[in-house]
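Reading through the structure tokens given below for one structure.
Removed from the display is one protein chain of the complex; every other protein chain stays in position.
Presenting chain A:
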């Protein structure tokens, strides 16, 4: 025991180097700077994010893995939509943020590839256009310009998938363009508006309904304004044959108008749900809309 006590004294006499204080303080400083980066990001979110990244990565990288996932009961009914590409420019005067959706899991790979290619091509073109616009604007003395695209899954049922893609152009104020794609996941068909109906009568029927809706809405609320063809400056008269539309989860047809298309910008993007009774006689079938 005496020996151990001697050793203990020796231990306590271990010389403390003068650098120790500096080492300790600089380590604490270092920990503060590295620690801040993920200070409030909890450990589990890192794990969850890693798992999600691995899952999405695998689906994008490996067709066989994607195929395997489609066969899993719960995951199988989900046709996955993921952002596969994102192009961004971020400068003081011009911002571009283009998110491109990618559909995975359709059994018709041709349709899937065609849609995905379309999305990528569209965004590439927008990006190029944006770069040109910026260049021109710079030549003219500079100004503010922004483009922002993204998407949301509007409907995702066992049968239908509707994706809305939006494009927001900002030049002082902003304008929004919506584009929709509705896919029949079971039969692997891209649904277009004309393909839903027999003949062209639907254009008039739906247009008349929307005009009446607009009038009724305007009468009910003085804050609501639409441009109508009866106005002195002209305005909405008819939907186009391939007007933007999507189908809701409860199988209702929704017609969509871009910002400024039929109303002042303050009204934003407009949507009208069309009562099924109105068009059921005109439908090719009641598979999608009922």
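Here are a few things to note about the model shown:
We take it that contacts are C-beta pairs under 8 Å (C-beta built on N, C-alpha and C of every residue); 3 or more make two chains touch, one makes a residue touch a chain; residues count from 1.
Rule of thumb we're sticking to: contacts and distances are computed from a predicted model.
You can't see one chain of this complex, but its UniProt record names it "RNA polymerase sigma factor", from the set "Amine oxidase domain-containing protein", "PKD-like family protein", "ABC transporter permease" or "RNA polymerase sigma factor". Only one residue in the set A:7, A:135 or A:284 touches the chain that does not appear here, and it is A:7. Take chain A: the residues that touch the chain left off the picture are 1-4, 6-8, 10-12, 14, 16-17, 19-21, 23-28, 30-32, 34-35, 39-40, 42-43.
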